[in-house]
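Partial view: only certain chains, each at its native spot in the assembly.
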Amino acid sequence: MKFGILVSEGPYTHQAADTAYQFVKAALEKGHQIHRVFFYHDGVNNSTKLTEPPQDDRHIVNRWSKLAQEHNIDLVVCVAAALRRGIRDDILAPGFRISGLGQLVESGIQADRLVTFGD
Amino acid sequence: MLNIVNKSPFEKTTLESCLRVAQARPNGSALLLIEDAVYAATKGNAVEGRIRDAMKTVPVYALWPDLEARGMQDRVIEGVKLVDYGGFVDLAAEHNTIQSWL
Amino acid sequence: MTEATGGIEMEEGQSGIVKKFMFVNRKAPYGTVYALEGLEVVLISAAFDQDVSMAFLDDGVYQLAKGQHTKAIDVKNFSPTYRALEGYDIEKLYVEKESLEARGLSQENLLVPVEVLNSKEIAALMADQDVVISF
């Protein structure tokens, strides 16, 4: 089955980004496909490579990048939401790309299920 | 319809809203409690009756990793079905539509 | 339009698949950005020729309240956008009766004509959707 994922909150502040990651990992382990992970609202803050959490904590941004690299997952950051929050191409972590909201609607059309993680 | 709630029933009215709608037409609906909503799956508190009532018409699931994180593993109401992240994925695959009550 | 739709050309967007999309609005305007950014998704969805509807439940019904004046809080008043939805062929606006009544509001207090449905009717509509996105 093909899942589309919507992440609506930033890393650390809300558990949404953690739960979304665990869901995606579990779906892949079960042999499902991930059509796209779309980051909207404060979710765009998952994508900045400047993030540096304490060493004894999980690194949410790097975790996404690694997953994208290993499983060839499309991580899309909404351009309008990103501009409002100071996320630009030059601070994007590996595996993320900035694009329009149409990519979310398209994921709703193309994926078998769209699952939202937010606040 | 898989209804997902992630807010504590003591902090927000989300669970109540979700149940108002889900119980009005329970056919094919399920409720999954994740993150801070797992407190609603525990007994001995002021909302236990609400979940017991909901279970009469809608199957109720709770995410085990979130219960364990919060130290609530020994307080789960009988009849609430426990799932891990893999079970969450299965529920999402089994239901045609998924609504996160944000 | 290609930028707004995320670089997806309309030929590609119109893949022939028509799904039922429901955008569920449960939050009040201005206190948080969800109502405004939710509306932005709805407008973009209009370009994809899908079967789009909006449902207003709980504090989401406040988004449609008449008489919003935001000058003093220095935030953009986006309530006129609800009146523009018709021009995007987004005409299915459902409001939950129970939510309206709990807030002492009625149809006359709202910016746009809507269909008022009870919880059971809203639930039936939701169950019939392919994609539900909640803001």
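Here the chain labels run A, B and C in written order, and each chain numbers its own residues starting at 1.
Note that a residue touches a chain if its C-beta (ideal position, glycine included) is under 8 Å from a C-beta of that chain, and two chains touch if they have at least 3 such contacts.
Since the model is a prediction, treat every value here as computed from it, not as a measurement.
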| item | value |
| --- | --- |
| Copies of each displayed chain within the entire complex, written as a formula | A x2, B x2, C x2 |
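Operating definition for what follows: only the chains that are shown with their structure count from here on.
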| item | value |
| --- | --- |
| Whole-Å gap between the CA centroids of chain B and chain C | 26 |
| Where chain A and chain B are represented by their mean Cα positions, the distance between them in whole Å | 24 |
| Residue list for chain C, restricted to those that touch at least two other chains | 34, 130-131, 134 |
| Sequence positions of chain A contacting 2 or more other chains | 114, 116, 118 |
| Contact set on chain C toward chain A in their complex | 3-8, 13, 15, 17, 19, 21, 33-34, 37, 40-41, 44-45, 47-48, 50, 130-131, 133-134 |
| In the complex with chain B, residue positions of chain A that touch it | 1, 3, 8, 15-16, 19, 22-23, 25-27, 29-30, 32, 113-119 |
| Partner chain A, residues of chain B touching it in the complex | 4, 6, 34-36, 65, 84-86, 88-90, 92-93, 98, 100, 102 |
